[in-house]
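One protein chain is absent from this view; the other protein chains keep their places.
Order of writing sets the chain letters: A, B and C. Residues in each chain are counted from 1.
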Amino acid sequence: MNPGISKPSSVTRRQFLRDGARAAGLAGLGGLLGLVAERSTAKGTVWQIDPQKCVRCGNCALYCVLEQSAVKCVHAYALCGYCQLCTGYFEPDPNDLNTGAENCLCPTSAIKRTYIEDPYYEYTIDEQLCIGCAKCVEGCHRFGNGSLFLQVRHDRCLNCNECAIAKVCAGDAFRRVPADQPYLLKTDTF
Amino acid sequence: MLTRLFQVEAASPPRQSGGETVLLAWRLTAWVAGVFSLLVGITLLVEHTRAKPNDLLQPPQLIAAKEQLRLDPTNPQLKQDIRELDWRLRQRYFRHLALMGFGVHLLAGGVIVLVLAMMQAARCRKRVPLPGPKAAIPHPAARFAARARWAVAACGIVVGSGLFVLSRALGPNLPTPAAELDKLLATRPEESSSPGHPQAADAASLAELRQNWPRFLGADGNSFSPSTNAPASWNPQTGAGIAWKVPTPTRGFGSPIVWAGQVFLSGGDARQREVICLDAQTGKILWQQPVASVSDRPDRTEVPDSTGYAAPTMATDGRRVYAFFANGDCAAFTLAGQPAWARNFGPLKNPYGHATSLATWRDRLILQLDQGESEDGNSKLYALDARTGQTVWQRPRKTGATWATPNVIDAEGKAQVIALSVPWVIAYAAADGAEVWRAECLNGEIAPSPACAGGLLFVASPSEKLLAIRPSGQGDITQTHLLWTWEDSIPDVTSPASDGELVFILTTSGMLTCLDARDGKKQWEHDLEMECHASPALAAGRLYLFGQKGTAVVVAAAREFRELFRTEMGDAFHASPAFVQDRMFLRGMTNVWCVRTINEAGKEGAQP
Amino acid sequence: MNPAESILTRRRFLVGTARAAGLLAAGGSTVSWLRAASPGRDANPFALDVERLQHTDPKLIHYEQVARFQGCAPDPRRIAVGPDDRVYIAAANAVTILDCNGRLISEIACAAPVRCVAVAAEGTVYVGVKDHVETFDRTGQRLATWPSSGRRTWLTGLAAGEKDVFAADSGNRCVLRYDKAGKLLGRIAERNKDRHLPGLVVPSPYLDVKLAPDGLLRVNNTGRHRVEAYTVDGDLEFFWGRPSAGIEGFCGCCNPVGLALLPDGRHVTCEKGLPRVKVYSPKGVFESVVAGTETFYENAKTGALKTRSDGLVGGLDAAVDSQQRIYILDLVANDVRIMQRKA
Partner (left out) sequence: MALLWLLSAVASLAEQRFPPPDFEGGHQLPVTTTPPARALTLDYLDVGVLGLSLGLAIWLVYRRRSRKGLIVLSIFSLLYFGFWRHGCVCAIGSLQNVALALGDRSYALPLAVLAFFVLPLAVAIFAGRIFCAGVCPHGALQDLVLLKPLKVPPGLEAALSVLPFLYLGAGVLFAATGSAFIICEYDPFVPVFRLSGRALMVLSGAALLGLSIFVGRPYCRFLCPYGALLKLAAAVAKWRVRVTPDNCTQCRLCEASCPFGAMREPQARPGTQTHARDRRRLGWLLLLLPLLLAGGGWLGYRFSAPASRLHPTVSLADLLIRAQGSPPKIGALTPDDLALERARQAPQEILAAAAAIQRRFAIGGWIFGAWVGLVFGVKLISVSVHRPRTDYEPDSGDCFACARCFEYCPNELVRRGVIPATTLTAAAPEISGPPGLDRS
């Protein structure tokens, strides 16, 4: 159509500029890679709650991207007092110390109470039912030993690039931990 | 011809009649899938909105039923009802979860079918895109470039103004810009390391000050003594509990101050002013120093007789004592009675006579000289070097005469001088006198002093209202930092007393009100049926009140009113009491009193 | 399809924009409606609501505060008042000795966390250091270090009588009886079916022991929410107390956490969870409240509570001085309140 418009000199000049830019882009990318990779000792990371920082605000149950939160209550049995009157299981002022719904704290009945021997009872969490609302955690922490605590369960967690709960966590308790040590359990010794 | 060319490529075009049927079928499928997806989507949305886990699990009826059981704990039927309700609720919740999970997959399936059907339908109808005639526009590239430039410029303006509006709209509410935070942080280490402060050596520490009664209304200016064994009762008639009683050695309305076993009073008249030091153990005069010829100018201050020359209470920083007189004389003496320095700030123009007392901060003497009318511009706040009396800083104040005493408080680690005026409460940085914040809330003739306790500042606008202010922030904090106000039985002379939990206010007519310091709720009020000018004072969980006609009343500093003790002193009280450990010092018009805890008498002296 | 149709004309653009705006408005209102329906950051629908239990009937409070001062060392655990009305606070790795106005008099430093302290009538200071007792004279000079009684020993309470010293061992769930020379004489309150002793239930290290004027020991059986009276030989004489969040009972899973005795044998009990201090008659009938939950702001808000390295989660302890004033040590706020009976 317009036979005269293409001049070889212009093409080569453009080609030259393009090559230069490409080289610069590659060098820049390489530089960035070097800068970051040098620091990147980490393998994969996952989200986890530091139970020492958790303030049991209830956001875990409300803000997870999943319909039922990936945060669940877990039990550090070794810290448990095996109380007959478990403040994580019973209402603050229970009518009676039995498993009737009127005495129980958990909104989904996710804690199971098993008799061991006088006067000890064991409490276990049914994670299918637990919604991570931290009500029992608060009860156990306020009155008891704090053996119940919240953890992100990695069989459920989608490991979002930015955790929606972490953003609203009142205790600033969420952090990324190495994927090969994905839990921060309460077993601290001294 | 081209059409034929492309029919080869365009997805094996079916024959006309068959194609129509297939198209129709795909269209129908698309419609069905679309409607289905829409319905599922709406259902999910509604279900999602309607059913929050907390609504599902903790609905009001369950909470109400549990509350009912609390009132009727043995009702078996109620328990059964709760169990059934709880079971239903949990079932409902997990049904909801299952429904949501199922619904989402249903929706995804529906959408996939919809898209597939629409794709197929589109394929069936696919026709060759034939380029139309090339538009005969003269310079298409130039036209495009011009339009694009305008569009980009418009977009740039939108983005720029968006950023600007956003920063403006959110700007003023900003917490504190980085620079101010820095300032806040920078001042703290200096303040907190006060013991190591090079100048701090020449003043007593706050802890020492609190062990004594170094100024009007005590070390913190809130009429609260940390003493735990202040006298609960005494008997002026039998002398029980009265450690000593001596005739008032000089005329004045200022209250006594106490430091390390010494009681200081100021007094005087037009002819002679003086500072007197009594032994706290015995009441004997240890020394007596005249304050004369401070100024070589003739004294032209008019001092009404009702307040006299010595209405301001003295102050001490533990190294020297300072006295101020209504004619503007300011004098400093060592604790042993040696004159340190003296200055004259007169003449002072004040309709009732100058009555503002002194305050100290570290090695500085804080002097609030409000006088005349607001327009005169003569009112000033001074900080003097306590060793020499030289001005360290001064701030002009746009206010007329006031009578309230300035208070030096610790607001988040920063020392602030709180000075009242009409209509502002103003906080100045004690270090340099820079204004930190102000709040517009006062009216009338300002006599009650500001008291600070429990992190709150209590300020009385005479006969109008009592305000609790959070002493923080910057600039005008009227809208933001007034925590509560109380508008009933407000004093016009006496100052509020507070231990940080309760606030006590006392009107001149003797109406005593107790408020909760945190929210300003009235706990109780009681008419003492006596005229009071002395401010109430708190010690050992009790509130001490002294009437103008000599009635002394002690009530419990508690949330319910209890009068613990009442007696007639046979004296007239205008000055407020001072408490140090088991002793209480009173300045009456006729006598100076020292009252001491009875049951402990002899075991623990006031001060060595 | 006509290619011309696929080009967005101005009219189609406007119509399309209007439609999009309509959709956007609909979407926006839906979203705002959803937002209004969903809980905000300022509410926790699952909050464990104990606010109802945190208020005390003012009529029941028979004491008023006459003083309050700060402790001098971090991590306070137990308080004792000596015969000279000096205040001994077991905190960090030391016992700090204060006068009744909170001024530091002296300090007894130890090598390990000091868990409890008791002062005998003659002035000897018994200090429970982790798993053993150390004794000091009234000037703070070390007298002796007693041997530890076992691996699990975890001393949390001490009482000094005229001849014996009793140490509450939370780890072994018993009270150890020593003579004044540090010889272990016996273990009291251990589970023993032959002697009909039910044993102590100690979910967390708060076991305390006090020697009452009647010569019997008082031990808080925290897991059973009661106070038990033992003879020094280990016979259970009687017990009282019941679990209840009401004011007359002991709430939570581990209460009472501290005991003190008034000279007439009345009990002062301290609780955690709902921090409160109450007085019971010598027989265990609830009498009055010394200080209710609302007094202990710091202690009552669990947001501030940290599980400490010593296993304590908040709590209070109390001691009584010669004027029958009650000193309350707040383990969270690290301060001491002096409470006096209202006139």
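Rule of thumb we're sticking to: a residue touches a chain if its C-beta (ideal position, glycine included) is under 8 Å from a C-beta of that chain, and two chains touch if they have at least 3 such contacts.
In this text, all values refer to a predicted model and were calculated from it rather than measured experimentally.
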Next item on the list: For the chain that's been dropped from view, list the shown partners it touches.
Entry: A, B, C
Check: If the hidden chain were put back, which of B:25, B:85, B:122 or B:342 would touch it?
Finding: B:122
Notebook entry, point to check: For the full complex, which residue in C:65, C:170 or C:340 touches the chain that was left out?
Noted result: C:170
Check: Which listed residue, B:73, B:249 or B:455, touches the chain dropped from view?
Finding: B:455
Notebook entry, point to check: In the complete complex, which positions of subunit B touch the hidden chain?
Noted result: 1-3, 5, 8-9, 41, 45, 48-49, 100, 104-105, 108, 115, 118-119, 122, 129-134, 139-142, 144-145, 147-156, 159-160, 163-164, 166-171, 174-178, 181-182, 184-185, 188, 411-412, 454-456, 470-473, 481, 483, 518-519
Notebook entry, point to check: Footprint of the hidden chain on subunit C, which residues?
Noted result: 2-3, 6-8, 12-13, 16, 20, 23-24, 27, 30-31, 34-35, 38, 41-44, 47-51, 54, 152, 154, 170-171, 173, 201, 204-205, 293-294, 297-298, 300-301, 303-304, 309, 311
Notebook entry, point to check: Taking the full complex into account, what residues of subunit A touch the chain not shown?
Noted result: 1-2, 4-6, 10, 18-19, 21-22, 25-26, 29, 32-33, 35-37, 39-46, 55-59, 65-67, 74-82, 116-117, 120, 122, 124, 145, 153-155, 157-162, 164, 167-168, 170-172, 179-180, 182-183, 185, 187-190
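As a convention for this text, only the chains that are shown with their structure count from here on.
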Check: Line, ring, star, complete or other: which describes how these chains touch one another?
Finding: complete
Notebook entry, point to check: Which integer distance in Å separates the CA centroid of subunit A from that of subunit B?
Noted result: 38
Note to self: If I count partner chains per residue in subunit B, which residues reach a count of at least 2?
What the structure shows: 53-54, 58
Checklist line | subunit A, residues touching no fewer than two other chains | finding: 61-62, 93, 107, 133
Checklist line | Residues of subunit B touching subunit C in the complex | finding: 45, 48-50, 52-54, 58, 125-127, 129-132, 226, 228-229, 232, 540-541, 556-560, 562, 564
Item checked: In the complex, subunit C residues that touch subunit B -> 1-4, 6, 30, 33-34, 37-39, 45-46, 58, 64-67, 100-101, 338, 340, 342-343
Margin query: Show me the residue ranges of subunit C that touch subunit A in the complex, using the header's touch definition.
Written below: 38-39, 41, 44-50, 53, 201-204, 223-225, 243-246, 251-255, 272-273, 302-303, 305-307, 309, 311, 313
